[in-house]
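What follows is a structure written as structure tokens; I'll ask about it next.
Of the protein chains in this complex, one is absent; all others appear in place.
Here the chain labels run A and B in written order, and each chain numbers its own residues starting at 1.
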Amino acid sequence: MDMPGGAFEGESHRPAQSYWNESWERLRANRIGVAAGVLLLVFALIALAAPLFSQFVTHFDPTRQHLLDNFRPPGRPYLLGTDELGRDTLTRLIYGGRVTLGVAFLTVALSLSLGSTVGLLAGYYGGWLDDVLMRIVDVFLAIPAIFLFILMSILFRPNAITLAAIIASVGWGGVARLVRGEVLSVKQRDFILAARTIGARDVRVIFRHLLPNVLPVLIVAASLGVGQIILIEAALDFLGLGIQPPTPSWGNMLTNAESYFFHSTWLVVFPGITIFLTVLASNIFGNAVRDAFDPRLK
Amino acid sequence: MSGDEDVEQKGFEQFQRFLDEWSRRDFLKGLGATGAWFAFSAGVVEFLDACASASTTTSQTGKKGGHVVEGAFSDVRTFNSMLSSDTASNQVLGLMFDGLLNSKKNGDLVGALAQDLPKTSSDGLTYTFKLRPNLKWSDGQPLTADDVVFTYQLGYDPQYKDFASPRRGDLSKYIASVTAPDPQTVVVTTTQVFAPFLVSHGQYGILPKHVLGSLSGKDLNTAPFNSAPTVSNGAFKFVSWQSGQQVTLARNDTYWAGPALLDQYIYKVLPDSTTVADQLKTGEIDIGPVDPSQFDSVKASGNTNIIEFPVAIFDFYAYNLDPTKLGGKLFAQKEVRQALVYALDRQSWVQAIYFGHASVATSVEPPTSWAFKAKPQVVYTFDVAKANSLLDGAGWVKGSDGIRVKDGLPLRFEMHTNAGNKQRESILQVMQQSWKDIGVDATPKLIQFPQLVTEIVSTRTFDVFLVGFSWGQDPDESPLFHSRNAAPGGFNGADFKNADVDATLDAALTTLDQNKRKQLYYHFQDVMSDQVPAPILMFNKGIWATSKRVMAADFGTYNQFGNRPWMKDVWVTDGK
Partner (left out) sequence: MLVKFIVRRLFASVVVVLGVTAVTLFLMDRTRGAYVPGIDLNPALRPEDIARLRADLGLDQPFYVWYVNWLWNVMHGDFGRSMIDGSPVMTHILERLPNTLELTLTAVLIGIVLSVPLGVIGALRRGTKTDHSLTIFSVAGFAVPQFWLGLMLILIFSVTFEHNGWPWLPSGGVTSPFGGGDLGDRLLHLIMPATVLSFFYLSLWSRFTRSSMLEVLSQDYIRTARAKGMSERRVVYLHGLRNALIPLVTLIGLELPGLVSGGLVVEVVFSWPGLGRLAFERALQYDYTTVMGVVFFTTLLVVAGNLLADILYAILDPRIRYA
């Protein structure tokens, strides 16, 4: 993805500014993209406010069982029904969102921080540092990701936080490469050379000039990443390795429900739709951001 | 007692059920073992001997020809009867290699390669078997007593000490000698009177000396025969094994009981019970075990006949009673152990967790056993008040956070079970909740099956574990409860050491008088119900589905997996 250096060379020492404004306008014009972004935000907020929801809306605890009330269809008082142990689906869905989205956002945060740091350093300094860092990245990228997740999950049986760390440990490599590529293409631009000529310190150059130009790539990666991680978490749950019961997550709710598909189909429907909508939204939003910040597609 | 590895062979085979639970997302697989069930089994559809049964035996005469595909959860590991210890291997090799004896579905022993049950000497130490005349291997070679002697030697004779047989521990303990005074006679002498000897050690598939006899013990471990048997003496012979996919067997025309009706038997490996259920519905497999959660949907599809019967397979949990561990401090008092059982509403689990296909265990013996005592000394009903009062009385007082504490130690621990078994995962969560309500903080933790096994058998790094197990045809329960099995390597993971129980179990093993044994086992059940080191929670049901074209499949309590003398009579209506 090229950066539009040429058109802005005559500008002040902050060439990124109006590029941002233009792109932001483009993004806002993409109504579906915006809607997707809003959906993500709404889900995240609901998940954050899970205890409030449980207290005021559903009146259930996510792990409290009502064995005699199991497999109830949606209705009163279980708005979306109950699962095999009589736990309220809606409450679990909200708390599960906390776990799943929490894992997703945490993973993204971790892998973006590590990946962009490595990418910035490698791209900016080049030379042997670049070689060494990129070789390390290569190792992590070469491991078939799913194998690594499985191995780690078998060995550590993670909770939400360690799961995020595990997934991030594989994902950061891609981010590093991406960022490094961006840095390499921006590095040669005049404004960078200008800044260095006047004696700006490396740190300043990196943070004030390189990083803003790399940011769009990161936003796209983050947005798409959230969706991917939700799917990975679901896959791990399917393999029996994800978030441990009784803690709910969207993935383990879906997997659990599969065994009872014929018995109580709606148990599959709700987590399934939730995952689908969230991942869809993250994909759409990510693509919208990418489109908005890529002027080639005028 | 160091160096003591005494695990009854039967307990061993039962452990294969225990072990077999490892496969991912494997729900209760309906493990079978050898055992005895009797007419008082809780009114479920039963298969009685020979005469009319619900579905598969009919008055039609069997048609020759065709194949069946059976779905199962685990791949086989070996076809060598002296190396195998898992259900899958035993099941498939059992179709190719008969032993001296076999079992009927009610657990009674019948003669297989041996014409009949052996003559037992008056001192109970010597068994004399008479082989059937004109036994042949599938390559035409005669099967004689030498083959039998050879097979058993693999398990106990020092010349084969490099052969890694799981049977070695038991066989070297109990067998003094195995000889063949003439080609039709086998004489087995035991070192001591051992009541379950025939049941535990009389049913091993006999291996061909003329094929394997020249190999050393070490080479036998990796012999090609173990993964591709060239000859067999059972109803079927080996055709092919695609690892991870299927094993194909074909009819053996030289079988002593007459050639089977089927041309081919195929054992197909499937990942989990949902797949098995799906394939039963589509007809991609003809026979398969049904998980309780799939029962209704398989039945509703209308493509199969479903059989359900009581089995000696159960779910139980155990307290770690080792005084040096946390469990030892928490669970030393029997009042605590009892209270935790009183707090469980197991009757509600029957429907909620097992969909009606299980029964609450009232004793450590299964209801199918001749030694079963329905109402032992302590009968555990669901009684929260009693649970609370027992704990209060034992000095465990509820703290401000609701968790009971004694001498500064909170009643807080972890419960381990293996990931992939739905019933057990549910049980752990229900137990967590039930115990929370009486002030006990228990956290469930799912781990992989091999890890669980290691913890139970070797490292004992658990507070409480929950797992499945099964009893064999004999009521002896030493593998779980005798103190000698508390040493590393034994299944007495709870580290339960009770002199009374030890003495009772030992006495019951060394007499052949069934009445005397029954009295001893009654006493045993009483003590166990009072001490509850490892409460047995629920006894499961064996549930099997066969497609409508399959006839004469005669599943029963002790005819589920390794013992299937009826397989040779199975036929298919369409002859395909």
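Here is the rule we use: contacts are C-beta pairs under 8 Å (C-beta built on N, C-alpha and C of every residue); 3 or more make two chains touch, one makes a residue touch a chain.
If you're wondering where the values come from, they're calculated on a predicted model, not measured in any experiment.
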Contacting the left-out chain in the complete assembly, out of B:Gly140, B:Pro158 or B:Gly244: B:Gly244
Residue in contact with the excluded chain [from A:Ala104, A:Leu133 or A:Ala234]: A:Ala234
Sole residue of B:Gln448, B:Gln473 or B:Asn563 that reaches the chain not shown, by the stated touch rule: B:Gln448
Option from B:Leu198, B:Val290, B:Met415 or B:Val457 whose C-beta touches the chain left out: B:Val457
Touching residues (missing chain, whole complex) on subunit A: 32, 135-136, 138-139, 142-147, 150-152, 154-156, 227, 231, 234-235, 238-239, 251, 254-255, 258, 261, 272, 275-276, 279-280, 283-284, 287, 296-298
Chain not shown, touching residues in subunit B: 2-5, 7, 12, 15, 19, 22-24, 67, 69, 77-78, 85-86, 164, 166, 169-170, 221-222, 227, 242-246, 248, 264, 266, 268-271, 274-275, 278-279, 281-285, 301, 448-451, 453-454, 457-459, 487-489, 491
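Here is the rule we use: only the chains that are shown with their structure count from here on.
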Whole-Å separation of chain centres (CA-atom averages), subunit A against subunit B: 47
For the subunit A and subunit B complex, residues of the former touching the latter: 63-65, 67-68, 70, 84-86, 154, 157, 239-241, 244-246, 258-263
Subunit B residues within the subunit A interface of the complex: 24-25, 27, 273-274, 291, 293-294, 296-297, 300, 345, 348-349, 352-353, 419-420, 422, 425-426, 428-430, 432-433, 444-448
